[in-house]
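Quick one: the structure is below, questions incoming.
Missing here: one protein chain of the complex. Every other protein chain is in place.
Chain lettering (A, B and C) follows the sequence in which the chains are written, and residue indices restart at 1 in each chain.
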Amino acid sequence: MTDGMALLGPALGLSAILFSLGVAGVLLRRNVIVLFVCIELMLNAVNLTFVALAQLHGASGQVMVFFVMTVAAAEAAVGLAIILAIFRHKQSVDLQNINLLRG
Amino acid sequence: MTEFLDSIGYGQWILHALVLLPLLGVVPVLLGPESSAKWTALTVTTLELVLSAGLWWALDPSRGTLQLVSTTPWIPTWGISYRVGLDGISLVMVLLTTLMLPISVLGSWRSITKQERGFYAMMLTLLTGLVGVFLALDLFVFYIFFEVMLIPMYFIIGVWGGTNRLYAAIKFFIYTMAGSLLMLVAIVALVWRIQVVTGLTSFSYDHVLQHAGAAGPLAPWLFAAFALAFAIKVPIFPFHTWLPDAHVEAPTAGSVLLAAVMLKIGTYGFLRFAVPFFPQVALSPAVSRIVVVLAVIGIIYGALVAMVQPDIKKLVAYSSVSHLGFVMLGIWAGTLQSVQGSLMVMISHGFSTGALFLLIGMIYERRHTRLIADYGGIARVVPLFSLIFTVVALSSIGLPGLNGFVGEFLVLLGSFAAFPLATVLATTGVIFAAAYLLWALQRMIYNRLDNPENERLTDLNGRELAIMAPLLAGIVWLGLYPAPVLRRMEPAAQRYIQLTRPSHEAAPVAVTGSAARVRP
Amino acid sequence: MTEAVFYVFAACAVATASMCVLSRSAMSAVLWLTATMLSLAALYVLLGAEFVAAIQVLVYAGAVMVLFLFVVMLLNLGHPTTDMRGPAAMAATVVIAGLLAIQLFALWSYSPDRLAAEIAQAPEFSDPASLFAAGQATRDDAVARGVVGAVAAPLFEVYLVPFEITSILLLTAIVGAVVLAKRKI
Partner (left out) sequence: MIASQWVWLAVAFPLAGFLVNGALALRRAPATTAVSIVGPGVLLAAFAVSLGIFFGLLRDPPHQPHMVPLWSWMPVGSLDVTLAFQVDQLSTVMLLVVTGVGSLIHLFSVGYMREDPGYARYFAYLNLFVVFMLVLVLGSNLPTLFIGWEGVGLCSYLLIGFWFSEKANADAGKKAFIMNRIGDFGVLAAMFLLWRELGTLEFADIAARAPAGLAPGGAIVTLITLFLFLGCTGKSAQIPLYTWLPDAMAGPTPVSALIHAATMVTAGVYLVARTNVLFAMAPLSSALVAGVGAVTALFAATIALRQYDIKKVLAYSTVSQLGYMFLGVGSAAFAGGIFHLVTHAFFKALLFLGAGSVIHAMHHAYHATHSHEDAQDMRNMGGLRQHMPVTFWLMTIATLAIAGIPPFSGFFSKDEILASAFARGAEMPVYYVFYAFGLAAALLTAFYMARLIAMTFLGDNRSGAEERRHLYEAPWIMTGPLLVLGILSVIGGVINLPVFAGGHHALEGWLEPVTAAGAAFARVELPHGSTELALVGGAVLVGAVGLLLGYRATLTRKTPPAREAPADTGLALVLNRKYYVDEIYDAAVVRPLVWLSRVVLWKGVDQGLIDGAAVNGSARVSRGFGWLGSRLQTGQVGVYVVFFLVGALWILRAMIR
């Protein structure tokens, strides 16, 4: 048992708080960019979980964090490009004005 | 002939060849140029016909059991094997199929002008499905072929059909699919029940047939699922409304195959699967009563509705409902005469309705209308067409001496002992049949020629005569000398009766005491 | 000592994340998030993942967040009044996020001992010691080969194929982003 292992529970709890904050942001905000920011926050919460559990399970947890970061980077790039395209079209980043998925 | 077939090992490879050949034929059709697609398709289907002809001799007519059975393991863990074989009933159905295919390819010769490769590829795939359905002796394989033939037909109607083709194609597809999915559930449930009892998982027809009693209390439900799938296919009133739409919208070849072969898969399914698996349910008084009443309703209802159709294709479609009612009546009556009669109706309906659709297709190519009212008096300009149309219509009416009569007569004669009242009512169908077809005949080819567009009609050409010739020959041959066909089918029909009513003697039932007194 | 440092950075992370969610302008939200990431990087160090912490600072807080800032500035949204949703959404947020927090916060009580006990009860896993052994092996590895080597070994051995796929994903994302963002190609 190292020091870090005692922090497993608190780390997981912190990750829960951060994740819930991210969810709250997604629900609360209408600005698409802020939405993205909140999603990044949620991803970071998950990363924290991975790192915390890596103490038990081995380096796989840390490797996962790399993958998450890569995907997050890709997502940010594409997502922001989409926001740019939408903004050009609608002159707005407000979610209420964006309902292309309407059935 | 038998020696020759033995010498080339015919029995070992023929069934696989019949299933695979059309599928292989798809490749050159798709890869070749657009213009040669129909030639390739014609070659392949004709080859298939020639190959299948040998089955007539390869089958031992003295035995009613399944012959030329060949089994190849496929998915052993689920007890699924590719298992094919045939008896007298499958034999005639396969021959009917392989005969109809080259004819329908020839019938599409001029009428299919767009995406010919796709069309003929579909036709060949359909042939594989149809032949496979009649040969399959494994429930899983049967189900697969059952679906395989559905998809090409969907495209044939949906792509090369008439104006309202999408509605018809989707209706056809969903109707059939609804039934066949239930059937799949029933197949799996039945196999599962049998596995519970015998400890052996097997979709093999023989195994399932032998242990179908294991279904126990599930039997009525399983039978209902099988029956619904086949009833839609037949179609039995009130599951028939896909048929007129599909027929009207389908191109000629589609209508021909639909009527001549695909409808028979429903009745074949009853004969091969549904009734032999669950005879106690199927032939119980309650179910019998329902089926027979529906069959008689189908006969009369189909005829009456056919009578008032303004569209000649719809008329023939409804007449199919009527004819297939006879088949159902005969299957349920369960005497040798009625079962044989049902089989004869299946065959002769293939010939006469197939021929009717071909003829309608030929005249449609010239006038581009199917409305009866648009014709009239054309016997004067197209005498050959009129002659053949009349003969075929008469065969459909059931004129003795032509093929339609033999089956109907045997069905009714055989069914009378079992269901006297229903049979008498069904017999009135012959009156209505005369009414609707003769009325249509009169309005189309007799009367005064008062539409100037009809003046320019040209009579049948050589290709069209070549299409009709084998059908006409069959119509007359089956009408006057059906004995060889009847003898081929008799052992299989006997076996069906033994399977379904082990207690009864298969010989014609003399119910009353008076007849028994007369018999020596 | 370690625990005290942990709670300090944890408090920082929660505070900055809250500011990020609540701050009015997009610009400040991005900046607050960057602060959260830096706090998390510190926590990673405490949890024994030094290399991840470095990457977090360099790539995440550095590169990705700069991308966000670029876009925010590019759009030049000015100072919007607010983009908060109405009271109904607020209530829904409180309910949903609250429930989620309560559910997830159950994880707080997870200690290695409890985990070991639960795993031992579950019939599928035989030996909890084998799980913890993997963690111990990593730490030993880090001592032997350095923090980078401990992560690199599994990354290029076990996860080689996913790693390569990730590179293709990145390439696709680049192309996609260019196609989407350009007016005309």
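Criterion: a residue touches a chain if its C-beta (ideal position, glycine included) is under 8 Å from a C-beta of that chain, and two chains touch if they have at least 3 such contacts.
Predicted, not measured: the structure shown is a model, and the values here were computed from it.
Taking every chain of the complex into account, the omitted one touches A, B, C.
Of B:10, B:364, B:416 or B:496, it is B:416 that touches the chain left out of the display. Of the listed residues C:22, C:89, C:115 or C:169, the one in contact with the hidden chain in the full complex is C:89. When the full complex is taken into account, the listed residue touching the unshown chain is B:241, out of B:72, B:241 or B:461.
Listed for subunit B, the residues touching the missing chain in the whole complex are 171, 175, 238, 240-242, 301, 304-305, 307-309, 336-337, 340-341, 377, 379-380, 383-384, 387, 394, 399-401, 405-406, 409-410, 412-414, 416-417, 420, 423-424, 427-428, 430-431, 434-435, 438-439, 442, 445-449, 480-483, 486-487, 490, 506-508, 510-512, 514-515, 517-519. The missing chain lies against subunit C, touching residues 85, 89, 92, 96, 99-100, 103-104, 106-107.
Contacts to the hidden chain, counted on subunit A, fall at residues 23, 26-27, 30, 35, 95-96, 98-103.
Note that in this section only the chains that are shown with their structure count from here on.
If you draw each protein chain as a dot and join the dots that touch, the picture is not a line, a loop, a star, or fully joined; it has some other shape.
Highest C-beta contact pair count among chain pairs: A-C.
Separating the CA-averaged centres of subunit A and subunit C is a span of 7 Å. For this pair, subunit A with subunit B, the centres built from the Cα atoms lie 62 Å apart.
In whole angstrom, the spacing between the mean C-alpha positions of subunit B and subunit C is 66.
Touching two or more other chains at once is no residue of subunit A.
The residues of subunit C never reach two or more other chains; the list is empty.
For subunit A in complex with subunit C, the touching residues are 1-25, 27-31, 33-34, 36-38, 40-41, 44, 47-48, 51-52, 54-60, 62-63, 65-67, 69-78, 80-85, 87-88, 93-94.
Residues 2-3, 6-7, 10, 13-14, 17-18, 20-21, 26, 29-30, 33, 36-37, 40, 43-44, 46-49, 51-52, 55-56, 59-60, 63-64, 67-68, 71-72, 74-75, 77, 80, 83-85, 89-90, 92-94, 96-98, 100-101, 104-105, 107-112, 115, 131-132, 134-135, 137-139, 141, 150-151, 153-155, 158-159, 162, 166, 169-170, 172-174, 176-181, 183 of subunit C are the ones touching subunit A in the complex.
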